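Excluded from the complex is one protein chain; the other protein chains are retained at their positions.
By letter and in written order, the chains are A, B and C; residue numbering begins at 1 in each of them.
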Amino acid sequence: MSAASSQEALRREVRDWLSQNVDAGWRAAMTDSEQEAFFALQKEWFSELVKAGYATPHWPEGWPGGGRSLAEQKIIYEEVARADAPRLILYFVALYHAACTLFECGSAEQQSRYLPAILEGEIWCQGFSEPNAGSDLASLKTRAVRQGDHYVITGQKTWSTMAQYADRCLLLARTDKGERPQAGLTYLLLDMRARGVTVRPISQITGDDEFAEIFFDEVEVPVEDRIGEEGAGWAVAQTTLASERGLTLVELSQRMRYALPLIVDAMRRSDRLDDAAIRRDFGRLITHVDAACALADRYLLKRISGDEAPGDASIVKLYYARTLREFTALGKRIAGLDGQYHRGFMRGATQETGNWTVDFMNSYNWSIAGGSDEIQRNIIAERMLGMPREPRDWTLKGQGA
Amino acid sequence: MSAASSQEALRREVRDWLSQNVDAGWRAAMTDSEQEAFFALQKEWFSELVKAGYATPHWPEGWPGGGRSLAEQKIIYEEVARADAPRLILYFVALYHAACTLFECGSAEQQSRYLPAILEGEIWCQGFSEPNAGSDLASLKTRAVRQGDHYVITGQKTWSTMAQYADRCLLLARTDKGERPQAGLTYLLLDMRARGVTVRPISQITGDDEFAEIFFDEVEVPVEDRIGEEGAGWAVAQTTLASERGLTLVELSQRMRYALPLIVDAMRRSDRLDDAAIRRDFGRLITHVDAACALADRYLLKRISGDEAPGDASIVKLYYARTLREFTALGKRIAGLDGQYHRGFMRGATQETGNWTVDFMNSYNWSIAGGSDEIQRNIIAERMLGMPREPRDWTLKGQGA
Amino acid sequence: MTPELNQLTDSARQVVAGLGLGLAADEQEAYSLIAELGWLMVSTPEEQGGLGMGLAGACALHTELGRGLATVPFLPQLLAISAVSSGAWPGQEIWLESMMSGERRVTTSLGESSLTVERDGDGAMKLNGRAVALASADCASHVLVEAADGVCLALLALDQSGVRITARPTWDVTRRLFDLEVSDAALDPQLIIAQGESASLLRQRLAILRDFALAADAVGGAMALLEMTVEYLQTRQQFGRPLALFQALKHRCADLKAHTEAAQALLQDGLDAVTDREGDVIATPEAEMKALAVKQLACSAYAAVAEESLQLHGGIGMTSEHDCHLFLKRALLNEHLGRRQDSYDRGLADRFIAGLNQA
Partner (left out) sequence: MTPELNQLTDSARQVVAGLGLGLAADEQEAYSLIAELGWLMVSTPEEQGGLGMGLAGACALHTELGRGLATVPFLPQLLAISAVSSGAWPGQEIWLESMMSGERRVTTSLGESSLTVERDGDGAMKLNGRAVALASADCASHVLVEAADGVCLALLALDQSGVRITARPTWDVTRRLFDLEVSDAALDPQLIIAQGESASLLRQRLAILRDFALAADAVGGAMALLEMTVEYLQTRQQFGRPLALFQALKHRCADLKAHTEAAQALLQDGLDAVTDREGDVIATPEAEMKALAVKQLACSAYAAVAEESLQLHGGIGMTSEHDCHLFLKRALLNEHLGRRQDSYDRGLADRFIAGLNQA
């Protein structure tokens, strides 16, 4: 069977499976839902995907569900988007960040200790960001001090997705105040139930609490839970961050495309289906969504063929973030006063739910987190266009480095 | 008579006079016209305004037509805009830049030598800008070397409005390479017919040649034609640049308001009078034009009351430039393919002529010349918002200063 | 601005900041306070016992209330007072006095209403339909109703049969809005303020007052938020420098400043254009156009500042711990109060083109 026809077969297989297994009522069930219901849905959908072998297509050959090519992974994500299946946000860090870091940088023993538990539903969170560090990872301050066969951790992390539910944490901590700030970071796997760990959910402006702060007060981590060498944490963290390889934005831009009818619904509901001005803006949005999909696809194809260039990923993210803003802003505008009334958010949903004010505010997550739009613009200007970088040592008199 | 009622009387008087003296056919006559016709119209309209006493309302008491308050000047400009009279672009530098510099910094002898000639129609140009100086006046390179009772000028100026027709030039030249770059500049009045002066019109992208380059090859200027002390040119130049005191943008934003029906004409001509999308954009433009007028008015009122703050002028210019761009871009969009066909430009006209592609391109003059939009944004951020200035000594290794 | 207006602005700013009219304030106490301060009298002519500061006074106060994210439902009462004080109707004097003192509270729709009036067989007037965006209606005894067909303006008791209010919580927690549903409620002939032509003129004047007040709120909010954001950028360090030193951010702040200043200038300029010598709102087509422009520009400036501020604050702005989102949510709601958002632009163009055709 040729690659093309085996891919077509996979697409049909996944599509069939999804059509039988996605509960179309999940959006209604997740609206204004309790945490428990959200938890239950995530767990159930996760275990179904694992059973079907669609949760870990990116894992290596030999692991359950693994060994799929990037092209096949793309097909699975496209079909998941097309079927409007729930997003597995509770397990994302475990399935991608934790697993890929273990595959690429973990020892065989670490892999066999942690990966099977992930398949059984262990929840992970990421401990990279810190207050006041913003997009500047090299300035992290949480400390890990070696004492015998343990590191002792003290400090604070923030913006950790779902940390309040997590069993384990991917932690980046400073073991050394070396000359280059990146050089002194070490990468550890931390048990969230260890003594000295406190989690405080961050209250978001939408009323959601998808993120949390984590406080570490002399938390002990065994040395065998270190990934890579002491001081090599920066490089390991790059592996973590690169782990989803562009698939997320393929999925999300496809989801955005399938969500376009939400705008038409809003037009109908506000009696403006024939408003020429709205139609023109909607047409422009369709084009931008189409282009966001094309950029995400092209990026993944480049990764598949090994042609990725510096800045490519920044273009995809910047364009997606901008288009998502335009999408949600248009919905908000059409909805008018009705869109301003408070409605409960939909847990674990996609970026477009038709709860327009929430969707609009949430769109800022994409232009702020994971390297803000401003950082992406710097990268594009400097690495793609070759414009000069501002010297790092430019500071105002009497201020900082 | 109260100030208010005497101002009302002035307004009526000017309005009556304009209604009898503005030839409504001037726009048609100036379209695709020869230089000579343009020259003739400018001369004739200038002498009529001088005769009526409306050309020099900003001159001091005692000079013909002078002694008007800023509030009265504003009325005259508003009425000129309302009557859609031709703009006196050939005489602008003489009436404002030259005259005000002479009034504020010239000697009594210089005043009596040059001012009466201005009223008789002598044409002046400005010699400030240089190639590669951009918005950075302090980096001027044209040199003036003192030899006995003369300065000898060598160098090049550019972007000099109407220099090819000018009798005299307001010249800023470097007499000293002092430590602070501003310190070594000297201000001279130069006879454009002197030996060694060459003028080359700059061919603009609209086909117009409103600007010219001036080359000086050992041109002699008598020392008595120096304004202020040697090395004091920077301060004198500030006087020149401040001479129109915000009146130009009061006039131009009013003219923009009176030009709004041009957009409606374009809608009608392209059969889109009822296009809801165009109407919405037109409504937004009306608002912005209205705001540009309000900003220009407020700025002049602040000058009248002495309340001008740093950055106020930048806001007016930035907003006007942006609104003019929006105006001309909308016209261009509505005109469609018809707007893309070549049509001859209208000489000495306002910024809005309905020749949309030309109007659109010309709008860039306002965002580039006289301190670009970028410079205005720096000024607003630093002087109004108090954000820090980038240190002047920030350069890349091996480059500059 | 006149010295009186400057003084009003200064004292309002102190009150809003110092005595805490913001989120923390108790709405009832705040209401009593502004009543004591005489703010409810600000626009009423002196000969009717008011301060006679007209629309300009109302806008000065709304600017400061917007700046401080005040929760006090000032505008609905002010609109009702303006209605009650106009023309001559039976209950005018008593109602005006008790409303200006804050004793009687009347709410008013800040959105579009679809109320209609019919006369039944006995000649009694019956009201039917819906109105939206009545602020703090649960604290009012009456609502000012405008029949959409222009037949009349009247006060309607909220406890009357056939009248129902429903709370409609918004994302903007600084306002408490209600829907009004009316089914066959009888209008009290004693409480009819205007009918026919004079009702229609009064409606126009109230719409102008509403649009200017919302614009003033927006200008105040935009100014306060931009200051807050610039201050944040000055403080916050990244890559070893204050964010305020990054030129891309400086230029965006400069654009926001220009937008905000334009809105403020247009608002100030508009005050003259829509008022008579006494500072009272006039109902002309030009005044209506000015109000459309002022509201549109101010609310778009506020939204632009709020949206950019969210981005410029980064992660911290996405948390409820920071005030950024309170401004954002108020800015978004302001865009949707009054007429439908797009109809401001559209209405201006329509009126401009109609004006040309008449000329």
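Throughout what follows, a residue touches a chain if its C-beta (ideal position, glycine included) is under 8 Å from a C-beta of that chain, and two chains touch if they have at least 3 such contacts.
On a predicted model such as this, the values are computed, not experimentally measured, just so you know.
Considering the full assembly, B:K332 is the residue among B:R87, B:R279, B:K332 or B:R347 that touches the omitted chain.
Although one chain is hidden here, its contacts on subunit C can still be listed: residues 246-248, 250-251.
Remark: the residues of subunit A touching the chain excluded from display are 260-261, 264, 273, 276, 279-284, 286-288, 290-295, 297-298, 315, 318-319, 322, 374, 376-378, 380-382, 384-388, 390. If you put the missing chain back, the residues of subunit B touching it would be 129, 132, 134-136, 158-159, 202-205, 275, 277-278, 332-333, 336-337, 339-342, 357, 360-361, 364-365, 367-369, 372-374, 377, 392-396, 399-401.
Here is the rule we go by: only the chains that are shown with their structure count from here on.
Of all chains, the one whose Cα centroid sits at the greatest distance from that of subunit A is B.
Rounded to a whole number, the gap between the C-alpha centres of subunit B and subunit C is 41 angstrom.
Between the CA-based centres of subunit A and subunit B the separation comes to 54 Å, rounded to the whole angstrom. Residue positions of subunit B touching 2 or more other chains, listed in rising order: 276, 279-280, 388.
In subunit C, the residues that reach two or more other chains under the touch definition are 242, 245, 342, 346.
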